[in-house]
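The structure under discussion appears below in the form of structure tokens.
Missing here is one protein chain; the remaining ones are kept as they sit in the complex.
Entry: subunit A
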Amino acid sequence: MPPKSSAGKEKDLGDEDEVLQAVILADSFNKRFRPLTVGKPRCLLPICNATLLDWTFESLALAGVQEIFVICRSFADQVKAAIRDSKWSKPSSGLKIVPIVTAKETFSPGDAMRDIYTHGIITSDFVLVTGDLVSNVRIDEVVREHKARRRANKDTIMTMVVKESGARHRTRSRGDSAVFVLDSQTSECLHYEPVTGYPPTTLARIPREILAEHPEVELRYDLIDCSIDVCSVEVPSLFQDNFDYADLRRDFVYGVLTSDLLMKNIYCYVLKEGYAARVADARSYDAVSKDILSRWTFPLVPDNNHPGGHAYEHLRGNKYIAKDNSVVLSRTCKIGPNTLIGAHTSIGPEANVQASVLGERCTVGAGAVLRNAYVFDGTHIGAGAVVESAIVGAGARIGDGARVEHGSLVGDGVVLGPRAHLTKFTKVSRRREKKQADGADADDDEDSELDEVEASQDARALAPVIGEGSNAIVWPARYPQDEDEEEDDVESYNNQRLMRIGDSASDLELSDPGSVTESESDSDSESDASSLRLSRTSSQTSAPTPSAASLHTLQQSASLAEFDAEAAASLERAFAEGHAVDDAAVELKTLRMAANVPLRRVREAVVGALVERVHVVEGAAAQRKQIADIVARWGTLINRIGGVDPVETVEILQYHCARSTRLPLFGQLLAALYQADLVEEDDIRAWHAKPEAKGEQLKPGPLKEGVQKCWTVGRMMIAQFDEQESDSEEESEEGSEDED
């Protein structure tokens, strides 16, 4: 039962009287935050002293979402407990939160979506977000827009929320971004090209058809993907149908947009106001923290609407100090701007805290320096210690005089000895006291990794790093075994470097196209230029996407042969049993999906079958009538197979005729197609002008002769067109048909 009208926005969604549902993917399906996430899920990491999940809930509550499904995998018990104990599960919050635990075998957002499908929980359009979202966006407006679009066009399946930011914004991930191709008028997303920071992506391939079909196209490389999607009910089932979709963007969006079978549309909603970003890695953790502290997320700021329910006082220079007078600041300590200090924290004399976040119950010793540091609850920073651009987990103890240099991540409960020195980008976590023999509650895969790390520790060599009396283990900077594994580009080591906190990655050669935009003041000219360049590159590639096809090169030849046979049989059956054109088209699409063949192949099969269907009979009029019958009955099928390309159709017809005994019928067939409006005059001219049409590249032989004969027929036809035009504009097209 939906809760009583509460979140206020229900009225606006009004007449439809539907509960707005949201799905949170609480698991991140990657390990970018390790070792902070060794003992807890990422969505329970605190940012500005409230867990990411709380920020996400608040973002959704703000938008008037009433029912939330939280999909959790690792540490599901902790997530469930956190939800149970939070203020959100109280009836007065107006939210209904249902945690759903997926199987351990869920390794990607795609798997999670398939799980959602099997659960059958989604009843209407829903909002899909990740469990690490910080946003003050009015999602309800996006939902309304999505629904309006959907009423107009049933094939609109998704609206992605993106935020304009400029190419080099701190909150914009450099390692995992994308080029969006949008229709300027409708903001339909026409193409999505994922971009990795390293190896640098220099080319974006944009299918030719997009530029042909849309008069005005925007290429955007300045958008932050907020990973807020308004999805239709079909989306989980599409994941179910395409079991190889793993990532929401790189696989699903890319796949849907490049597929000429699905015919689904995806739109973008470019945020004009409001803030939305996800905490995907340590670098964005840093950026989002800063955005919160400098109030970009207003009214979702610590002193106003803190999701964790804490109260902070906002002081000059965006300093936030817990309100309950429990913070002890020494008289001589210095608190810099953009700092948040949790309740019961005490800061010693001469300590210097700049642009940092301190959790609750922390103690900072005398003379310690925290700069750009994120310190979770209950941590002790020893006297004279220096922590810079680092994240320190809950309950950690940093010894006196220790140094934690930038980019380091210190796990929960780690003890670093006095004068320990963590060099740049070191990751340390706590050594487990006793190995659990059964490992029942821990993730097997994670366990083995931990074991490996533990085994590799050399106590003596590490002593100066972690200090005396430490319980820490140092994680290797990179995992050698990973290089053998088939690894995602995005997760590769060098690309990951772009996601580390405090890493400028200046030694990596990045040809970030963002730097190009900077030098060019006029963004219009930039997009024009790149579209030209991009269109040239795409014209060299064949229309179907090369990357998708290349995956299956091995199976290709086998499946091609199979496809031909199947398609012929299917069409034969359709002709014989008199199926509807639509049914036949669906059957062909299914076949094509199963065999993964290019569209041209399907067209060849259809055209071939049509030509063979024509019986050679005596008498020109009888012959013409027969052809006209067949084309009228089945001709539209050529355009129903998932793409319209009349020039190609003519070319295929030509080659098929040249090969078969029905060569003399070519002229009549072409005329019939023309009359049925399947090919236009311009298409015939375009075909005629192509070198392939003349058969120039062919070796001399019967095929070439046939092709040339057809070409001659075509020339005659064009001559007729010309004649007709000069004769009179008025003359009907039937006239030309009769003269033929």
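Here is the rule we use: a contact is a pair of C-beta atoms (placed from the backbone, for glycine too) under 8 Å apart; a residue touches a chain by one contact, two chains touch by 3 or more; residues count from 1.
FYI, contacts and distances are computed from a predicted model.
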{"item": "Chain not displayed: protein name in its UniProt record (\"Translation initiation factor eIF2B subunit beta\", \"Nucleolar protein 6\", \"WD40 repeat-like protein\" or \"ER membrane protein complex subunit 2\")", "value": "\"Translation initiation factor eIF2B subunit beta\""}
{"item": "Touching the absent chain when the full complex is considered, from A:Arg84, A:Lys104 or A:Arg168", "value": "A:Arg168"}
{"item": "Of A:Arg151, A:Arg316 or A:Lys699, the residue in touch with the unshown chain", "value": "A:Arg316"}
{"item": "Touch with the omitted chain, as defined above, among A:Gln66, A:Ser284 or A:Thr297", "value": "A:Thr297"}
{"item": "For subunit A, the residues touching the chain missing from this view", "value": "4, 6-8, 61-62, 91-94, 163-170, 172, 222, 273, 275, 290, 294-299, 304-305, 311, 314-318, 337-338, 518"}
